[in-house]
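Only a single protein chain was left out; the remaining protein chains are all shown in position.
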Amino acid sequence: MISLETYILITILPPLIVCLVTPFLSNNANLRDFLGPLGGIISSYGALEIMNAVLEGKAPSLKLLQIADGIKIGFEVTPLGAIFGLVASVLWIFAAIYSVGYMRGNQEKNQTRFYTFYAMAVHAALCIAYSGDLLTLFIFYEVLTFSTYPLVAHKQNELAQKAGRLYMSILVGSSVIFLLPAIIWVWVITGSLEMSKNGVLDGNISYEYAPYLLAMFVFGIGKAALIPIHKWLPAAMVAPTPVSALLHAVAVVKAGVFTMLLILTNVFGIDFLSKTGASTWLIWLASFTLLITSIIAIYKDDIKARLAYSTISQLSYITLGGALASAMATQGAVLHIITHAAGKITLFFVAGAIYVGAKMSKISELNGHGKSMPLIFLAFFIGSLSIIGVPPMAGSWSKFFLMLGAAESGYLFVLVVFSISTILNAYYLMEIPARAFFLKKDKEIKVKIPTLIIIPILCTCFLTIILFFTMEPFQNLTSIMVN
Amino acid sequence: MIDIIIKNLPILVVLTPLMMSLIVVLISNNFLSWLLTLFTTLITLIFSLLLYQEVYLHTAISYALGNWVPPLGIEYLIDKVSIIPIIIIALISFLATFFASKIMPAEINNSSISKVYSLWLLAIAGLIGLVTTGDAFNLFVFLEISSLASVALVAMGGQKDKQALVAAYNYLILGAIGATFYVIGVGLLYGITGTLNLADLSNRIAEISDNKALIAGFGFMVIGIMLKAAVFPLHIWLPRAYAYAPSAVSVLLAATATKASLYILARILFSVFDISDNLVTYTLQYIILPLSILAMFAGTIMAIYEKDIKRLLAHSSIAQIGYITLAFAIGTKASVAAGFIHLFNHALIKGALFMAITSMGFYINKRITINNLSGLGRAMPITFVCFVICSLSLAGIPLTAGFISKLYIIKASISADGIWIAFLILASSALSVVYLWKMIEALWFHESPKEPNIKEKPEIYIALLMITFLNIYFGLDASIVVNSSFEAANQLLGVQK
Amino acid sequence: MDKNPILRIATKILFAPIILFGLYVQFHGDFGPGGGFQAGVIVASAFILYAIVFGLEKGKELFPLNINLFLLALGGILYGGVGIVSMLLGDEFLSYNVLGSSKQAGQHIGILLVEFGVGLTVSNVMIALFYAFVDFKSSNGETK
Partner (left out) sequence: MISSTLGVWNYWIVFFLMMIGLFLVIGRKNLLKKIVGLTIFQTSVFLLYITFGKIQGGTPPILNNINETVYSNPLPHVLILTAIVVGVATTALGLSLVLRINSEYGSIEEEDISAEDLIDYHDLIETSKKISVKFKK
């Protein structure tokens, strides 16, 4: 019988080991590329076991290191963390396979460095998922930022460097200037860095200060990409597509909204928020972000840029769900982490596949190419349906819960926002398969897509459908979380 | 024998480098003189660690020089406060000496190496003496010993770059003015109280109230020490002195010289005078606090626009000194403790950064500007990795020593109801990422015109690895530093607060 | 200047008395005004006078640089050595009481040795400074 602490290690260590071993395998490309998927499978196994344990009502915890009095690095798995951990580790398997296909197909330079930091980023994301206190959360939040910089600036040209600088300055700047003092503020007023299921702030902070503290958290978590601090996400799209897929659709941005939800539920507490109304302004801000970025997405011709703005808008769904401060909405927000991850990673995979296979990155160039890559565009279509929220795709569940939550908390205008946004989603996502299948071809292009790219696309695509039918354990987890 | 050593530890930490500097000057073999210096600094380090143990057994050790009982005779006082700078200086000087083995002969004429090591030990002795002594005038003597030795060391850079001479000259003049200001202040206080012993001085000052000479004396002392500690805007001597000094000397000075003065500043403000005194409160609130904030931003911004890397690091030192004085200026126990934590951590960080940069300069054998660094990171991976870790530490990124100090400074400022100060600190540390990133980008991403073929030498990178390891270690297990600093703050501010 | 007979003769006559006077000031320092600092400067002035009159070369022949450096260090070592001996004898650094059979004798010995060390160092530092400044062009110009 393996103890629960060991399962935490089984989950978080494989990416770290991959990261440490990879630099020494630069001469043995096959072994190096095999390590990623292998690590992903081991991690996912651990994450699955942990999720089962959490479902049984346990809270696995592990203290790693005592830095000083009151400061420690330790892990304690919350239901929310279990879900995020599972999502990140399972999708890492597919993304690792995909990135092998992509990097080889595209003949990128510095592949060893790429895999090293890729694994590092996954490790950081998993540590964020399981972090037991605010400081651990912050530490790995920063590790994630720094480990993704070499990935964003991977191409090493001027554009990549500029994007890298913007990426770093927004993410590091916001987290250091706002998130850190906010965490320390909580530390000062509650006397510890611990979080608890129902929040720790009730009774420790006067109601008039709560919105300011929340604002510091919200603007500190740049990774959640709310509107004044969202620019880094489109900029980061210069990175190779596997990075955009796993990190900027799953690990990094989800780490952002995960942190946001954790702060809203485990630091402030849903009851505290609904009692004080501290998050009302956040509802407005998130709704605004949601609509505006959907509109911006329509005007983007670059596939990845459009997907990036779509991601920002979907992230706002999650933040909005947390800010509504009702049980149902929070559940919806958590489920949306899973469903959106599965859907968006498929879309990014497809964007990368088109780039590798046909060297196209503009939507206007896609006319009529659906017949030359039918599987790919079919996958894109299914992924889009999931994002839009059409049954029987996974995305429909989370939208359903979010809308229920909005109704429950009494903010009816949010329902309107959701419906408008859904229409916009449908418009800007469906344009791509529609052009590919129904318009006439401009010019012939020879298409060659590596198998290692097609397999993960199909897998994640199926995942979006399977998730629709297997949502129950996740829903149970979220109900543990809110009750 | 052990008994004798234990009993005389307070003087031994000063005496060992002082005496050995006289012996080293006589040795003509360069390698031997280096070895002897290394041995001396090692012994000093061991003594200072023993002293640490002793201090925690007895809370404070008072050592009467020549058996003349204080306050008549000169007293060496080691308590939980002064042990921190002693450990810093002993530790850094050992690492810097280790580092100097190959670097020094590359920049200094063969004939003057043993003299440089002699001055080197003299400077260390002066700095440690500055910290151990409990006598206001003896402090002045050590202040001058350390600063004259440092000036001479800086001037040794003149063998390579003549600007070092001008830098040394400015350092000398401003240092002498600072020291003289200090001694005027001591004189005025002596005129009123009739004692030079710091502890006795503080007792007698408490009895006197509202004396103009007291205020004048306080002002002279504080300004003099602030000049020595390079508190903005009295910092102008610092960037040049650090930039043009021989590489190993920059490492030593950057990590230790201002630290000792900052300790003296804390001692004067909190121990000789009383924090509850209006005089001190006003000084902290209306002079040191605004100046520290200015220092944080001015230092960082100057660093951003600087091309010469050693100067860049020196400007960043000014900003970091700003953090320390800021922590002192907030004036609560937690903040003073945070100041001491940063005192320790910054010594490690800056020492490491100067080591990394100067060893890069050693390999390429050129003045180190941002463009000369292009692509060097790939040519020397070990040095580069150390440099990156320590820059992250300077920026206050988690899991490094720098993070711990920043964490405590911010916590202290928030609990003292100064959340705007926390914002300012963080804003400036976010700005500091700009110049650090500029260097890292140059080192790693820029293509150099000609790929340099460099083989890293273990003599040089071992010291760097050691100090980088300390940077990480004290980021992961900071309890020693944190606890000692809190003990120090308790002792410094007394029980009442 | 070395051609001027008056100066040469006067210097030769004065040289020994200056040193003698220096020694007087040195050892009388126990009981009256005087001591190592003053004596050191006086003794140094004799050598400096010699070097001025007969030229630097002759001066260095009389008092070579390496001896100068050695004595300079020796003075300091003597000073510290007294302190170390008193420590080894079980008392504080520079506590003279333990040096002799009685406290008074100890103080005597201690003061004498320490002042002698000071005198040595001061005189040699003065000479070293003189050499360094006069000899600036030919050497590196580093003072000590």
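The first chain written gets the first letter, and so on, giving A, B and C; residue counts start at 1 in each chain.
Going forward, a residue touches a chain if its C-beta (ideal position, glycine included) is under 8 Å from a C-beta of that chain, and two chains touch if they have at least 3 such contacts.
Quantities reported herein were computed from a predicted structural model and do not represent experimental measurements.
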item: Displayed partners of the chain not shown (whole complex); value: B, C
item: Contacting the left-out chain in the complete assembly, out of B:I6, B:I46, B:A176 or B:I287; value: B:A176
item: Which residue of B:L22, B:V55, B:A152 or B:L198 touches the chain not shown here; value: B:A152
item: Of B:L165, B:I364 or B:I382, the residue in touch with the unshown chain; value: B:L165
item: Touch residues of chain C, complete complex, unshown partner; value: 32-33, 37, 122, 129, 132-133, 136-137, 141-143
item: Touching residues (missing chain, whole complex) on chain B; value: 137, 140-141, 144, 148, 151-152, 155, 158, 162-163, 165-166, 168-169, 172-173, 176-177, 179-180, 183-184, 187, 190-191, 196, 307-308, 367, 369-371, 374, 446-447, 449
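Following the convention adopted for this analysis, only the chains that are shown with their structure count from here on.
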item: Category of the chain touch graph - line, ring, star, complete, other; value: line
item: Closest chain to the centre of mass proxy, which here is the mean CA position; value: B
item: Distance between the centres, which are taken as Cα means, of chain C and chain A, whole angstrom; value: 79
item: Separation of chain A from chain B, taking each centre as the mean of its C-alpha atoms, in whole Å; value: 44
item: Intercentroid distance (Cα basis), chain C paired with chain B, Å; value: 35
item: Per-residue overlap in chain C, given as positions that touch at least 2 other chains; value: none
item: Residue numbers on chain C that touch chain B, as the complex places them; value: 69-70, 72-73, 76-77, 80, 83-84, 87-88, 90-97, 140, 142-144
item: Residues of chain B that touch chain C when the two form their complex; value: 4, 8, 11, 15, 18-19, 22-23, 25-26, 63-67, 109, 111-112, 115, 152, 155-156, 159
item: Complex interface listing, chain B residues touching chain A; value: 392, 396-399, 404, 407, 410-411, 414-415, 419, 422-423, 426-427, 429-430, 433-434, 437, 441, 445, 475-479, 481-483
